[in-house]
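All protein chains but one are shown at their positions in the complex.
Moving on to chain A:
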């Protein structure tokens, strides 16, 4: 790229300079303007071929090798092309009249005479006729194709895969169609939003694919004016009718999607059969069934609510697990102790009593006082120190 830019810059500079020179040079009577104009054909912007410029007058193109003298532009042996422009010029010159190019072409091309001096015309005509016969009588159909043959416009036969021969062109004609391959139609084409009304008067953005092929080529060829367009219109009508029968959630959440698809397929087939269209609907697939973009937020809030509900329930389950495990733990602990208690009830009871009392009393302040009314005289520093509710009297 950089090289090219440099080259263009130099070229512009060169031309700018050469224009001044050319002006003087154009005056020269030795070179009539006609000749110059002709030479200019090769360079639309007025660049002179190097060879036509008197030696040493114009600046030289640094990429161009010196040509073989004045007027050598045409007769010179093809030099190595050094720029795009030169390559094109070389082509033109080679292809031009009297050019040294290897391919004879242009208006001066003449067919060489036949050795016996006769005209080429019959041979050419014969060749054309042969090509015509071969191309209009032999028809090779691949395994997925069929063709309808008409004789002067009248349906004659349906031909299958393989090599088939018919009468030549104006008499019999063949129209070949791919019958087994399944054609796919996307509705809508592209990514536009296609809203349909559902049974609960909501809107759903739906896109789907119709898959179909030709079941009866004869009918397909002659029955409908526009079979492809008909398939699309029938699909559209059937899809809208089917979607209108179900609720939004059934379409969107996919619970009845398969049902809708087969419904549409059946409807389409019924209509296309009624038209004798020769078309077999293979299937209808709903690609996308989304809420309209305008109410998408509301649908996302439903999802959020669903997540909230799920979270609530899993929290509750965790709590439930905890409660039950705790109950089982408590029950098991009790059962174990109870089993021992049953073996020696009194001893166990006393042991537990003392153990508990030990624990309780060792960790708390204790006052032993006689029963009766001297509580009020007692200097009870602990009681005074602390709030009254902490004081507990264990009565016998």
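In the analysis below, contacts are C-beta pairs under 8 Å (C-beta built on N, C-alpha and C of every residue); 3 or more make two chains touch, one makes a residue touch a chain; residues count from 1.
Everything below uses one rule, namely that contacts and distances are computed from a predicted model.
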Self-check item: The complex's invisible chain, by UniProt name, from "histidine kinase", "Amino acid ABC transporter permease", "Cytochrome-c peroxidase" or "Protein HflC"
Solution: "Protein HflC"
Quiz prompt | Among A:258, A:304 or A:347, residue touching the chain not depicted | solution = A:304
Quiz item: Where the complex has a chain not shown, which of A:122, A:153 or A:190 is the residue touching it?
Solution: A:153
Self-check item: Those residues of chain A which, in the complete complex, touch the missing chain
Solution: 150-156, 195-199, 201-203, 218-219, 221-226, 229-230, 233-234, 236-237, 240-241, 244-245, 248, 271, 274-275, 291-292, 294-295, 298-299, 301-302, 304-306, 308-313, 315-317, 319-321, 323-324, 326-328, 330-332, 334-335, 337-338, 341, 345, 349, 352-353, 355-357, 359-371, 375, 380, 382-383, 386, 390-396
